[in-house]
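In this view, the complex is presented without one of its protein chains, the others remaining in place.
Moving on to subunit A:
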Amino acid sequence: MKKSNDVLPRTNGIIQAYGFINGYGNSHTSNDKPVTIDNYTSKTSANAKFKDQFVLLQKTFLDHNKAKKKSKESFEEAPLITACLTYLGFYFLMIIGYLNQLFFVPKVATEKNRDGYVPLYDAFERFYSCYVYRRVKDCWNRPICSVPSDTLVLKDRITNDYGWTFEFTGTRTKCINLGSYNYLGFAQNSGPCAEDSIQAIGKYGISTSSTRRELGTNTLHNELEVLTAQFLGAEDAIVFGMGFATNALNLPSLISPGCLVVSDEKNHASIILGLRLSGATVKVYEHNNMKSLEQVIEKSIVNGQTLNGKPWKKILIILEGVFSMEGSIVKLPEIVDIKKKYGTYIYLDEAHSVGATGPNGRGITDYYGIDPKDIDIMMGTFTKSFGSAGGYIAGSKNLIDYLRTNSHAHCYASSMAPAVAQQILTSMKIIMGLDGTDEGKQRIDQLARNTRYFRKRLAQIGVITYGHEDSPVVPMLVYLFSKIGAVVRTLTKRKIAVVGAGFPATPIMEGRIRFCLSAAHTREQLDYFLQAIDEIGSTLGLKYSRKPQDAETIEY
């Protein structure tokens, strides 16, 4: 019964159960009392009943396992006591914080010559950042002074006034880096990408200093757009110099008031900003819940526009490929079915999935084997897997031409720097295998292997991780706010750099540490890290998981 997806041991288990029941019956019959006919028949009928029940049980058990096997995602719930303690901790923080704010405001936090001005920030926001976030401020925004590849160099700093100000000590620490979105390991300062980028600076200069529509387009941009379209299997593509702006500034040109947008509740801030700018009606569905999505769409179609009841101009489903905070992968096949059923459009944000998922690294469509033409608008960024900066939108020729004339980011934002474009071109060619080597394939395989190994080992250790087993973003739940700081600090002492996330980026209850895996990580580094997690998990109490853990060693 060790391997849950192996069929043979399970049937054995059922047979054993049968044997047990029969044995029980036999022992009952072989007691001192004489067995009458009545007794006997009732016994056999009882046995038959048992058998029927067991067949039914076996069937449900198998069905259950099938369903379990199908869903590779896990969102284990926290123990109730942890939830209570998390809230208790927040109450303490708030009470002490308010007392502190009332009596002991330090010099750095008092403003001068501000009479007559209204406060710039919301009162609670200010209180939260000064008296709650400040206490663990040393775990965020840490300055580094190296390439953020598999390792990075932290600039050490200390605080003498409990987080209000920091001073550099002048020393540096080399840490294993599990916090950068460097999925395929292209963040390097040597190798073909770096060499090509340096050459591009010599040839094209540092910046184009203009927008795409004016003087900012050069051959690199055109080449990149053609290659991106080819990479994704779309008709055409358009590239922008900034990933956040790709969402925030293109959504307003695609949708307008009178359109309906059905958006996943865990969508990124850039999408939410874009939707607010567009003025379209936004309805939110539960994270990755297809029933909720379908209900929202059905209801909205039946009721029409909110004010006048007219039919919607357009209905757009917005979702991300890999959700950066949850580590879950979108259920694209179901969504394509829903799209076809209701005649909506799909806007897929592949910021974290392009390059990182799929056997060929082409993103979520490649992962599920879906025709990219089924996705109307494919958006993504070059910041993560390609080790560069910027974003793209790919789709039909009509769509891209429309964006070329209407997009604010295309018309008014300065274009991508040549060296940045060259970095993407070279890394994309490596992923596609156009450079004549199989290095890209190796990197994709390495990432998939790292991900599988890392997630399985974490499950074995007994910590709760969220998300899909193939997603390279691995959030580890620590729940308590103070544990985020404690874990990040302890790991830094052991020369491991990780990123924590707490309220308001996550719900109050779900403080977490987010690990991002990379193809650059070696097995030794991962083992060293897992060893550390195992040890501090025991001391700090991170092993919340109540799932059965198999003791088998996991192959790399």
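Heads up, the rule we're going with is that contacts are C-beta pairs under 8 Å (C-beta built on N, C-alpha and C of every residue); 3 or more make two chains touch, one makes a residue touch a chain; residues count from 1.
The criterion applied here is as follows: contacts and distances are computed from a predicted model.
According to its UniProt record, the chain left out of view corresponds to "Serine palmitoyltransferase small subunit B" among "SKP1-like protein", "cyclin-dependent kinase", "Chromosome disjunction protein 3" or "Serine palmitoyltransferase small subunit B". The chain that is not drawn here is touched, among residues A:Asn100, A:Gln188 or A:Gln460, by A:Asn100. Touch with the chain that is not drawn comes from one residue among A:Tyr347, A:Phe481, A:Phe515 or A:Tyr544, which is A:Phe481.
Residue A:Gly541 is the one among A:Pro79, A:Pro148, A:Gly258 or A:Gly541 that touches the chain missing from this view. Considering the whole complex, the residue from A:Val136, A:Leu227 or A:Ile444 that touches the absent chain is A:Val136. By the touch criterion stated above, the residues of subunit A touching the omitted chain are 85, 88-89, 92-93, 96, 99-100, 135-136, 162, 480-483, 485-486, 539-541.
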